[in-house]
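All remarks here apply to the structure that follows.
Removed: one protein chain of the complex. Kept in place: all other protein chains.
Here is chain A:
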Amino acid sequence: MNRSSDRWLAYFLILPVVAAVLAFVLGPTWDVATLSLTQFVMGQERGFGTLVNFEALWADPVFGTVVVNTAIWILGGTVFCVLTGLAVGAYLAIDSKVTTALRALILLPWVLPDVVTAMAWKWMLHGQVGVIGDAFTRVGLSDQPISFLGDPDLVMWMLVIVLVWRKMPLVALILCAAIRSVPAEQIEAARMDGANAFQRFRHVILPNISFSLTAVTVISMIWITAEFTLPWVMTGGGPANSSQIMSTYIYQQSFQFFNWGVGSAMSVVNLVFLMAVVGLYLYINRRSWAAGGSK
């Protein structure tokens, strides 16, 4: 076949996809970067090449809260997603009718729209008539209703709990697939040598799935950094900014306060953080990318 005509056909076929990504992802990335270096006065652009937006972001008293909350959100969320995902994944890897049925069911939280999830949990965590608070009082853990989402000390952790419900299933399924691909002979050999279930998990299964475990940890960080709808609909960053994270702060500054300077500066900080995590992901996957972008 004619190689040169092949090449032009290929460029023609991929043109729509490449153009769409350039226009709607790369272009906006560039735009927000330049915007963050532009000074705004009363919504009018006044001069490029300034760091005033980053200075304003740094000077905002909420910024410190945002950093701490984002750390809880991303690190707490990732750690709990991966730990529970590993436990559930190990359970799902067992051969049984029960686990086979669950493997199909467990993805449900993952496909449910975020707004629906947010409403369902907001209702369960309701301060007066929430079913979780009600259960707490019934078993005697608390003698008065707990305002889970109204308490500044609790709210971030409540969001992390909902996040784990939402994201853990996929982590569990990926790790389940990894555990199931561990060679059965290795596990059998360990059993013959007298290793108990825990030892087999620790010394045979874990080393075999270490690559999947690392990859899924980093990819979870990327998913969780991108998550906006869940916290926004559940708390709107409140009460009094106590659950404000990077993504909700960007939304609030840009579209509620129309403070594009600070909004774009926070967006750039978000993008730089994402680039660092994506860089880490690419580094971990360097062999599989080098092998041809396929697997």
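Rule of thumb we're sticking to: a contact is a pair of C-beta atoms (placed from the backbone, for glycine too) under 8 Å apart; a residue touches a chain by one contact, two chains touch by 3 or more; residues count from 1.
Just so it is clear, contacts and distances are computed from a predicted model.
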Record-based protein name (UniProt) of the chain missing from this complex, from "3-oxoacyl-[acyl-carrier-protein] reductase", "Maltose/maltodextrin transport system permease protein MalG", "Spermidine/putrescine import ATP-binding protein PotA" or "Sarcosine oxidase subunit alpha": "Maltose/maltodextrin transport system permease protein MalG"
Candidate in contact with the missing chain, chosen from A:V41, A:A59 or A:L105: A:L105
Residue among A:L51, A:A71 or A:M119 that touches the chain left out of view: A:M119
Interface with the unshown chain - residue positions in chain A: 3, 6-7, 9-11, 13-14, 16-18, 20-21, 23-29, 31-32, 35, 88, 91, 93-96, 98-99, 101-109, 111-124, 126, 128-129, 131, 134, 165, 169-170, 173-174, 177, 187, 215-216, 219, 222, 225-229, 232-233, 236, 246-248, 250-251, 254-255, 260, 263-264, 267-268, 270-271, 274, 278, 281-282, 289, 292-295
